[in-house]
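Heads up, one of the protein chains got dropped from this complex, but the rest are sitting where they should.
Chains here go by letter, A and B, matching the order in which they are written, and residues are numbered from 1 within each.
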Amino acid sequence: MKHITKTYGALVANNSIDLTLQKGEILAVVGENGAGKSTLMKILYGLEAYDSGEILINGESRKFRSPHDAIDSGIGMVQQHFMLFPPFTAAENIVYGHEPKRKGILFNRAEASDKVKELCKRYGMYIDPNVKVADCPVGLQQRIEILKVLYQGVEIIIFDEPSAVLTPQEVKELLKTIKDLKQAGKSIILITHKLSEVMAVADRVMVMRLGQLIKTMPIGETSIEEMSFLMVGHKLETRKIKKIGQGSAVLKVEHLTLAGTGERNTLDDVNLFVRRGEIVGIAGVSGNGQSELIQCLTGILKFQAGSVIINDQDVSNRSVQEIRDSGCACIPEDRYYWGNAAEATLVENAIMSHYKKSNLMRYGIFHKKNTTQFANDCMAEFDVRYSSDKQAIQELSGGNVQKLIVAREISQHSPFLIAAEPTRGIDIGAIDFIHSKLLEKREKGDGILLISSELSEIFALSDRIYVMYEGKIAGEFTRKEATNDKVGLLMMGGTLNG
Amino acid sequence: MDEFKKRKLVDDVASPLIAILAGLLVGAIVMLLTGTDPLHAYGEMFTKSFFKPYYLAETLVRSAPIMLSGVAAAVAWRAGYINLGMQGQMCVGGLVATVMALYLPIDSWWGTVLCFAGGMTAAALFALIPTYLDYKFNASLIITTLMLNYAINHVTNYFVAYPMRDPAGDGMAQQSIQIAKSMRFFRFSNKNAMNSSVFVAVLVVLLMYFVFTKTKFGYESKITGLNKHFAQYGGIKSMKTMFQTMALSGALSGFAACIEIFGVRYRYVNSMFSSTGYAWTGLMAMLIAGYNPLLTLVYSIFLAGLNIGGTALQRTVGVPMQIADIIQCCITLFVSVRILHEFKQMQANKTPARVGGKKGGTT
Partner (left out) sequence: MNDLYLAAVINTTFRYTTPVLFAALGSLFCTKAAVFNVALEGQLLAASFVAIVANYYTNNAFISLLAGVGAGAFIAWIVAVFQIKWKVRDMVVGTAMNLLVQSVTAFLMQIIFGSRGTVQGFGMVPLTKINPTFLKFSPFLYRMFEDLSTIDYLGYIVAIIIFIYFYKTVSGFHHLSVGISGTAADSLGINSQRIQIRAVVISGILCGFGGVVHAMGNVTVFAENMTSGRGFIAMGAASMAQSHSLVAIASSLFFGTMLSLSKTLQGYINSYFTEAIPYLCTVLAITIYGVIISIQKRRAKKIL
């Protein structure tokens, strides 16, 4: 790829990027969120058009108008968000788009199944062709995605943040698979911000930052520290956490059980507590009950057994409003699904769950000046960039939307805050800011329950750490006791000995 | 005016105007195909709806039930509840109010107020039936409200065909006897139907504007309509919002029916709300207005004029009056295409770039 440039309106996503991939090598493209690596790969895969530059495959210039063209040129992509059809079987998903046919219009499912078995043998990955994708765990789903790409006969494979959704054990398997693919003669581009993976498998690495190419170098000539420095632009200081005393429990969860529809309960006898003045993190791969736990705590889901006590009040199965009134605020895990209404204005989004306060509303009628003032104050304090408080929130960038939501929830000044994936998918500046605000709240003496699939975030902020696996609390650590290995082991269902 | 306000003004005003012009264009094409001169026809239409006192009065009178059912639709649709049953709710409200007017011993203005209350309550309860079925059993509101329209139309027609039928005159008309003179709205002149109920209607619409923009109820129902998960997360009770919104929607439809009966017709007539199509016209006015009650008021008057003009057109030029319906359906379709929005998107992608900008970017 030569001098690839891509802009979205005022934002330059890629500024004259050069990328070279040799046959049979693994090239890592690293950078923080918003660096432009995903955009670059979308251009290579034909999902986006570039403004200027050139793409050459084996020396020939190519134009990709759609993924179809990219695939025809031998490029395949395993995307971060899987493009699978859950009700269909693995074989149906793998051959999708290139189905073997009988008499030209009938779908030859038997032949598809055979072809999948062949692929499995050739590349050493096992999958049952007739299993429904909906029944597969995430690691298996990713394997289906990889087989899909291989079925199309590509030579170049792009992996976009593949380890984001995997347990540490699954990550090890994935890295092995990547190495095997290299052995089989494929050329691989690996997009990631996990530098340990880069060190483990890459031959060369390319660092991007804010839309620019910073440096390309062979793996032998660099280190994690150097890559990190280049990614961020300055030395990252590890944040110092102030030691403060913990108070009484502001959240107590006892024997919480939520029924499931399969062979096990969605939440099974969960016991945990959060004290005033501490941040408690829940580590675990997404999908092990964390979402449901949050929904039970906030009153959105009704659970069958157990109790939830917030701020010394029993709020088990109470309404959402009653739980909020008892002193619980929540930064939701999906800012678009739960956290805002896209077409509503910034003011309307900012006042949610504040608006019943007497200075904002009287006898059911809003005080326009006060509400506008409140929203503007929130956004100023939390560095939200916007043009007008009357614009629709969907015009803001993801980072600013998240900052507004964090502003709204922290401004509740509640003794207890749930922070779910508070920095998912936003740029490093915003992440830093939000972390400092969370720690500020902790120092004020409030309790925070932090749920994140980003282990580094859990380790950076938490005083204590729980690990969730398959709806149960698998283990508990203090900051001193916790190590990456121990936590990682519990996250994938293992047990500690001794 | 800041950049943002300017942009919004253009969007809110220009889009409907373009749609109206496009709708009128389609109407013109249809007229040409039937051998009529569109310019002459439109001239007739607009003079005979806005520019002569008699017709202007007719237009304003007709716009009253239309704007009310438009706002009734807005209340529900805005909150994400697709109420298609305004017509049926009008039938129920109208019939109950008429029954009360005919059989209650009170004859004065207080009687009218009571009848309105009764009609609105009946219509609200009628609207709550499909609401309950959707809430509890997931029976699609769209289908149930529409089905009940058809069903209740037949049932209310039965009442004026048999038990409540007015034997006066030749007895052919299926309608109730007239309500007492003391219960009717004040009529300004004998020459047209203009009466005080029109002002009441306008007041109610203005009140609803206030409710939408400044009250807790308006805020909660708006957010529920934009993202119901966000609403739930924020503590808004979905059941309360759903029932309150649908009840209000039904009540407003009932109010519209009462206005028509106590202000204009003075009786319940067979198919009076299905043949005139107030509910559907009101719905379209609301859609063109983007759920805004003030704009709904404006477009209701416009569509009412279109209808009155269309009827006049049939008499003078011979074009069937459905031409008005055709035009208003086209306007509704065109206004939703958001032509300007698409155009703006294309412009936005051409502005010069700033490196590392943070405003309005990607994820």
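Criterion: a residue touches a chain if its C-beta (ideal position, glycine included) is under 8 Å from a C-beta of that chain, and two chains touch if they have at least 3 such contacts.
Everything quoted here is computed from the prediction, not taken from an experiment.
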Which displayed chains the hidden chain touches across the whole complex: A, B
Options B:Met208, B:Ala231, B:Leu295 or B:Cys330, residue touching the unrepresented chain: B:Cys330
Residue touching the undisplayed chain, where the options are B:Leu24, B:Leu104, B:Leu128 or B:Ile142: B:Ile142
From A:Gly59, A:Pro87 or A:Gly245, residue that would touch the chain that is not displayed: A:Pro87
For chain B, the residues touching the chain missing from this view: 30, 34, 77, 82, 84, 130, 133, 136-140, 142-144, 146-148, 150-152, 154-155, 157-158, 161-162, 280, 283-284, 287, 320, 322-323, 325-326, 329-330, 332-333, 336-337
For chain A, the residues touching the chain missing from this view: 47, 66-68, 71, 79, 83-88, 92, 96-97, 99, 101, 105-107, 257, 259-261, 263-265, 304-305
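The definition used in the following text is that only the chains that are shown with their structure count from here on.
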Residues of chain A touching chain B in the complex: 7-13, 15, 33-34, 39, 210-211, 298, 300, 319-321, 324, 330, 332, 337-344, 348, 352-353, 355-356, 361, 364-366, 368, 385-388, 390-391, 395-400, 425-426
Chain A contact footprint on chain B (complex, rising order): 2-5, 8, 214-217, 219, 222-223, 226-227, 229-237, 348-349, 351-363
